[in-house]
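Some chains omitted; the rest stay in position.
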Amino acid sequence: MRLVMKFGGSSVGDGKKIRHVAQLLMKYYEEGNQIVVVTSALGGVTDMLMENANFASTKGKVTLVKEFKTELTNKHHEAVKEAIDNPKIAEEVLQILDIRIDELEKALIGICYLGELTPRSIDYISSYGERLAAPIISGAIRSLGVSSTEYTGGEAGIITTGDYGNARPLEKTYELVEKRLGCRLESQIQVVTGFIGENEDGIITTLGRSGSDFSASILGASLKVDEIWLWKEVNGIMTTDPRIVPEAKTIPRISYSEAMELSYFGANVLHPRSIEPAMREHIPVRVKNTFDPLFEGTLVVADKFQCRHVVKAVSLIKNVALINISGAEMAGTIGTVARLFTTLASAGVNIVMISQGSSESNLSFVVSEAHVEKAVKALHREFNRKIIREIISDKEVCVVAVVGAGMAGTPGVAKRVFGALGNSMINIIMISQGSSQYNISFVVREKDAIPAVRTLHQEFELYNGNGI
Amino acid sequence: MRLVMKFGGSSVGDGKKIRHVAQLLMKYYEEGNQIVVVTSALGGVTDMLMENANFASTKGKVTLVKEFKTELTNKHHEAVKEAIDNPKIAEEVLQILDIRIDELEKALIGICYLGELTPRSIDYISSYGERLAAPIISGAIRSLGVSSTEYTGGEAGIITTGDYGNARPLEKTYELVEKRLGCRLESQIQVVTGFIGENEDGIITTLGRSGSDFSASILGASLKVDEIWLWKEVNGIMTTDPRIVPEAKTIPRISYSEAMELSYFGANVLHPRSIEPAMREHIPVRVKNTFDPLFEGTLVVADKFQCRHVVKAVSLIKNVALINISGAEMAGTIGTVARLFTTLASAGVNIVMISQGSSESNLSFVVSEAHVEKAVKALHREFNRKIIREIISDKEVCVVAVVGAGMAGTPGVAKRVFGALGNSMINIIMISQGSSQYNISFVVREKDAIPAVRTLHQEFELYNGNGI
């Protein structure tokens, strides 16, 4: 098989883990697979980088940069020691790291000197997390006797727009990656930094939230691999958050669409954006556990291959607030909804969930808790008691979502969902089910949130591997 | 009691019915009530007026106007004969009618001559329905021995904005009505044309959909009456459409908010706009049946006085279509929802219902069936496969809504709603419940619509006068 394998931050957390990753890769390589590795930064490194970039711009102390340099060097040298046995290779890698850390030091000193942290600099500095990890992983592979080269995203061919912090791959990326990496697939394990691209002027950019998954998906789509494996520290995508429901199980098979519906919550998430490139080439995405590689994990596949169980998962979103607006003149007034959401967008409010029932004289929506005050303020200013008579907000709520493509066209799912909740005496404040029918989202009081998740997990027997 | 009584088109459908109305009024008057009557046009007259105005502007034939004049004169003369016994009063009324019909004839001839039907002319012509009905009703009252005067809305003090076809009362209306009608409440039954106001230049305007109810509500609020009675041809607000569920019953007591939630559907509806003036003065609104005046009908009251039964009614909206849009980039992109609804508003699309679940990567909404093509076209043009990847529409759907303030805060309602539907094997395509919790709206396939209504009517035992 031809595979792209992406390892998350904890999977390459330190040298020992990298050694483990290298051995894992070896095993798959020896089985005859062609492998491109996408790596994250070592555990905690990205946060350290950003923290020190901020220090540099605000405090301007070169001594702090020097201290950080030492800390960072030690951390990565340590990792080299643990990950790479072959002293010659270790030495080579150490040299590469030292050169890069020197560059990084200069950039941080530059920021110290100039006192300004621009979006371009943020992308540049934060790219070092992956750029320091890649040589170690590549070296660890070589140390085990397999040829390996390491690339930044840009070197691999990921050419992006110039939107620092939120760059998107240009169409030519797909060809370029194939051209640059494709020819060496048989002879080497190539290691590419996740999260990073470069714009058309060769300046480093980053791909935003879930950027490493996105990198893996782009590379996989470009190279038309058989599967994209996202190695995380959990047993694939779970039926719910195991911290809430200890009986939560791994979902063995889920469709792209279902995975997208699950994208908002918790840790074991795939951002829709990171699924799209794979989806457009119909390449299955597998979520695996680095620490239990024999376990199959979750396979994300095209909708037609999905396992059609009714409900696959139950999710919980906290830190949201509900806003309800009402007014007799809203009914039948074309344009009020447009004006409402334009006002919210201008105020920078993120909308999590919307529900407008048939009466048209009121509309409820859920926003990030942090945005509720500005949302209410903006609406008061815009409507000033005209058209909208009343605006009520409530922060003590949570959103629970039940997800599963099998719900579509299956009578009785809502019955089971709301039946179970009714039996548990849980009051439903707001409901939204879109016509894709893959997702019933509802709002409950904060105190009812965990009981609701547990009730539904129980109701759909997700604990017994029902989905398997 | 001080009362405003509004009679709908069928209640004053012809002379016999008007006689009946006059006798009814007499009875209440003799019981010591003070009464202001708001009248609609005689049955079918408004449609005839608009049809002939259109003929006049497009065909320009004065002979058709003459024919219509004869027809209209006959219809109203006939009504006078049937409604008014006293020949002297009948004669007076006939004279008034003839003068008005002559004016109307002139206006229609004017339109013939000019070939143009302006919004102002539409309002002017359509006002004649009520302006020909009012003298007959007033005469019928006088014929029974009670003093009575008739007014147009403008004469009664309803001064509006200049938005022809959709005028709104100016604030001064409330004082003016009190000043003009208040003093004669004890000595006369005053008759006011519903639906009609005049702008500040004295030009006739109309109040839009449900305009006569709106007139009654404005007059009632101005005169601080004890109750506003809306006489219709049904036994108040029903638990559902009796044509679908023969066991449907009248709801004896409902709150303003519940009544607003019920406002979209069927014939026995109160438009939210027509409730607002009453609501702001806390004046109860009673929906009564002209042909069964002893029956109490439905009383619409402030929320705190409502009878807190869980579910009060089940409604059905036909002629709608569902649109679902999806795209990975929608998630977390502030402003996409605003852009979506702005596009739809610019295309003149009326939104009936909205649902966006927590995944944020798809959003469903229901529009008037007649708008679905232009909605889809406008969205394709605006988004052009960017951000929104897929737009799907479906016309073979209906919206069902379950309404009742008692649902709020009562766990288990959704269980009962979806439990009953599940048992009937009805598939739910989309759900929306706003946080007011007075209304759960959901979309089902067209074939499932009537079974769904029946199932829910049964489930909540609305047939047994549960709400009484």
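As written, the chains take the letters A and B, and residue 1 is the first residue of each chain.
Just so we're on the same page, a contact is a pair of C-beta atoms (placed from the backbone, for glycine too) under 8 Å apart; a residue touches a chain by one contact, two chains touch by 3 or more.
Just so we're clear, the structure is a prediction, and the values are computed from it rather than from any experiment.
**Student:** Total subunits of the complete complex, with 2 given?
**Tutor:** Copies in the complete complex: 4.
By definition in this document, only the chains that are shown with their structure count from here on.
**Student:** Within the complex, which stretch of subunit A touches subunit B?
**Tutor:** Subunit A reaches subunit B through residues 209, 260-265, 271-273, 275-276, 315, 317, 322, 324, 326, 328-332, 334-335, 337-346, 348-364, 366, 392, 394, 399, 401, 403, 409-443.
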